[in-house]
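For this depiction, one protein chain was excluded, whereas all remaining protein chains were kept in their positions.
Take a look at chain A:
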Amino acid sequence: MTETGIATPAGVLTGWSASRRRAKAARDEEFTAFVESAGTRLRRTAYLMCRDWHLAQDLTQHTFAKMYAVWGRIRTGTNLEAYSRRVLMNAVFDQNRRRSGSEIVLGELPDRPDGTPPATPELRVDLAEALARLTVEDRAVLVLRHAEDHSVESAAAILGLSTSAVKMRNARALSRLRALLGDDFTGP
């Protein structure tokens, strides 16, 4: 065997590659336009889930990559925004599972299972930190419902939960958030 037997492609092959190249260029252009319109919001959603802009960037890229891999199938007839949230949340959950052995330790605020607000202002946390103290599933519900304004039904579809599970998680997470944010979190 030698490498010298490699010649130019036969005519048919050249034809195939040329038409494929054109189709790929059109597909890539469409995909790029989608990333440009949806990228910033998706990255911010990822940030709310992980509180790290670099990781958010990676998760966003990975989400778009998975969508690109099946772009031909999803580009029409699919709610791309909901689809991207679902892929992103699954990536976040995966990430969370992988790290569950070394769960993130956050600050000195003690857990308050009874939900009482922190006693002193110094212990107050901002929203991103408060979110990080919730379970990843509760965090996902809050982010989808309140940062992204998805309906209960839409959030349920994205997360693969029942609507009642979304409502229950939402109520529970909100009360916990209220406790963590203390006076900053006004409202009923």
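To be clear about the criterion, contacts are C-beta pairs under 8 Å (C-beta built on N, C-alpha and C of every residue); 3 or more make two chains touch, one makes a residue touch a chain; residues count from 1.
The rule is short, and it goes like this: contacts and distances are computed from a predicted model.
S.K.: Under which of the names "Monovalent cation/H+ antiporter subunit A", "Putative phospholipid-binding protein", "Spore germination protein" or "FtsX extracellular domain-containing protein" is the non-displayed chain listed in UniProt?
M.R.: UniProt lists the chain that is not shown as "FtsX extracellular domain-containing protein".
S.K.: For the full complex, which residue in A:Leu55, A:Leu127 or A:Ala157 touches the chain that was left out?
M.R.: Final answer for the missing-chain contact: A:Leu127.
S.K.: Of A:Leu55, A:Ala82 or A:Ala147, which residue touches the hidden chain?
M.R.: With A:Leu55, A:Ala82 or A:Ala147 as choices, the missing chain is touched by A:Ala147.
S.K.: Please identify, in ascending order, the residues of chain A that touch the omitted chain?
M.R.: 1-3, 5-10, 12-13, 16-17, 20, 28, 31-32, 35-36, 39-40, 43-44, 47-48, 53, 57, 60-62, 64-69, 71, 126-128, 131, 143, 146-147, 174, 177, 181, 184-188
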